[in-house]
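All protein chains of the complex are present and in place, except for one that has been dropped.
Residue numbering begins at 1 within each chain, and the chains themselves are lettered A and B in the order written.
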Amino acid sequence: MARYLLKRIFFMILTLFIVATVTFFLMKLMPGSPYANEAKMTLIQQHIMNEQYGLNKPVWQQYLIYIAGMLHGDFGTSFQYSNQPVSSLIGARLGVSMQLGLQALILGVVLGVIVGAIAAVKQGTWVDSTATVISIIGKSVPNFVLAVLLEYYIGLKLGLFPLAGWGQFSQTIMPTIALAVGPFAETARFTRTSMVDTLSSDYIELGKAKGLSRMEVIRKHAMRNSMIPLVTLIGPYAVALMTGSMVIENIFNIPGIGEQFVKSILTNDYPTIMGITMVYCIGLVVILLITDIIYGLIDPRIRLDESEA
Amino acid sequence: MAEEKLTLPADAFEPLPKDEAQDNENIAGPSLSFAQNVWIRFKQRKAAVISAIIVIIMIVVSFGSTPFINKSTLVKSHPQYTNLPAKVPGMSAVNGLNGKIKQNGKWVDAYAENNVPKDKYFIAGTDYLGRSLGQRIIYGTKISLIVALVATFFDLTIGVAYGIVSGWKGGGVDNVMQRIIEIISSVPNLIIVVLMLVVLKPGITSIILAIAISSWTTMARQVRAETLSLKNEEYVLAARSLGESSWKIAWKHLVPNLSSIIIIQTMYTIPTAIFFEAFLSFIGIGISAPETSLGVLLNEGQKNFQFLPYQMWYPAIVLCILMIAFNLLGDGLRDAFDPRGQR
Partner (left out) sequence: MPEERVLDVKNLKIDFHTYAGEVKAIRNVSFHLNKGETLAIVGESGSGKSVTTRSIIGLLARNAKIEGGEIDFHGKNLLDLPEKEMQKIRGNEISMIFQDPMTSLDPTMKIGQQIAEPLIKHKGVSKKEAWAKALDMIKAVGIPHAEERINQYPHQFSGGMRQRIVIAIALICEPEILLADEPTTALDVTVQAEILDLMKDLQKRVKTSIIFITHDLGVVAGMADRVAVMYAGEFLEFGGVDEIFYDPQHPYTWGLINSMPTLESDTLESIPGTPPNLLDPPKGDPFAPRNKYAMKIDVEKKPPFFKVSDTHYAATWLLAPGAPKVKPPVEIQRRWKKYDLMKQENKLPGVK
């Protein structure tokens, strides 16, 4: 296990390294100036600024400085906010996005498991069909459309929850719902399929032959076996949540990194774009590693390598 | 057990002539080819069939509109017709479809208010520049479909080729190719798309390229997995032992079996591509005016949502129907290709 872990971590770092390099050179290729009012600056002023930002050094030197800085958590300075380091820009917003993402993940997965399990147990009935329809709609309606609808009908018209901003719990409710719908639909579908599969297994039959009631069999045997594969979905969910956060934070005016990312793109703030890209990648890679480890821990077939004859 | 008194006919014990014996070795129905089997199973799933019809209709209508609705007709603005609600001939009884719109809680005839000639109908209303929303939606659907289909096509080509090579070659080559995919997968898809758009400058071609480049990994993974398992199937081993070249094997044996995976995966890739495009255009880094797509329409509609909700509802409904239809189509095809999965 330890060897596997080490290999994975090494590979993780390698990946991040490659991504950082690619993004760096990509951004360097971009035309356009880092300075907000370049046209108004004289050449001398530009020269001084270049010195200050280290932009007059040869590219490979800039690259090394960048990487070195990254290892210390320094992603350079934002172009848009000329005296703010990217890392502090991100830092303030990271917690917000993480809270939103986590809430959406928990809401979506928990609800999805419940609905999926019920659909599987009541397979073939109207409960099953309804659940399937809801999942399909949830998967197909883009979350930003849903967000706008929520904002308007529930927020504005019914006035149930605050429309925008962040700080109080009530402000997190609608964005969480909008973000959670995707994972909810996917989880419901997946759980249902997984459970239906499990319920037709031989060991479930044996469970019944032992005299266990249907509920007991489901509780003691089916649930655990159906849930374990769910862990593999967390990685893709993380991606979806990161993606979704960009537009949801925008619509609800939430000060997260998603909102910042979009802003940086629209203002060509390359250091920030790079910084947030790196943050997303680091986050994803770490989550993938963690879910792999968790899966290995909870599935005894993987946890215990040796099998005696 | 007690033996009853049996009265048996006189010829009871005569041996049975051979042809009287039922021959139940006959196979009941004609044997069908793989494709025919799939078709029959597919037809049984009503939802999938309806979705297929919807998709076909949408494609036909949006592409078929090209001679009638094109950039020039769309660019023209008619300030006298701005922001009109829908007016559908024959629907004069339904508020919302008869030219009336709710203002301050009351239904007002917007057409009358704006002195629109009696015979002018806008089936889906107009936008803020007086352009027919119906026309824009049809055109927008076409653009969204073009983006999705072309991107999916590239995604398919790259992904399938990559997957087959990786799976077939195996060993070190496979290892390296898989590592590359892992690295690419470490970056969320949308980030790749966004980065590409930043570099390539927004526009239809860049979006298509960006989506294609970021999405092929899923297809490659699936194709590789299937290739790996097919590679060890006995009939492939048999073909190899008979000396068939790798290319011929790939073509004759692998492709038909892979075709189901490829087709199904494509059906799921398309809605993802449609979603990406809509998403990006919605944020403002995808397609932008004067070009139109469903995402652009949603963006514009969102701005006026409070007072003119129909401007977002109609494109939203079209988008959702498109996504639902492709998803159901994918589900139906998956079930049709693999009957072992239970209903």
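The rule is simple: a contact is a pair of C-beta atoms (placed from the backbone, for glycine too) under 8 Å apart; a residue touches a chain by one contact, two chains touch by 3 or more.
Nothing here was measured: the structure is a model prediction, and the numbers come from that model.
K.L.:
Touching the absent chain in the whole complex: find that residue among B:P15, B:G243 or B:P290.
P.N.:
B:P15
K.L.:
Among A:G207, A:G235, A:G256 or A:G275, which one is in touch with the chain left out?
P.N.:
A:G207
K.L.:
Which chain B residues touch the hidden chain?
P.N.:
Touch set of chain B with respect to the missing chain: 1, 3-4, 6, 8-9, 11-16, 20-25.
K.L.:
In terms of residues, what is the contact footprint of the unshown chain on chain A?
P.N.:
Spelled out for chain A, the touching residues are 201-203, 205-213, 216, 220-221, 224-225, 228, 299-301, 304, 306-309.
As a working rule, only the chains that are shown with their structure count from here on.
K.L.:
Could you tell me the distance, in whole angstrom, between the mean C-alpha positions of chain A and chain B?
P.N.:
A distance of 25 Å separates the two centres.
K.L.:
Which of the residues in chain A end up touching chain B in this complex?
P.N.:
Where chain A meets chain B, its residues are 11, 14-16, 18-19, 23, 26, 29-30, 124, 136-137, 139-142, 144-145, 148, 152, 156, 196, 200, 239, 242-243, 246-247, 250, 261-262, 265-266, 268, 273, 277, 280-281, 284-285, 288.
K.L.:
What part of chain B is in contact with chain A in the complex they form?
P.N.:
Residue positions touching the partner: 179, 182-183, 186-191, 194-195, 197-199, 271, 275, 278-279, 282-285, 298, 302, 305-306, 309, 312, 316, 319-320, 323-324, 327-328, 342-343.
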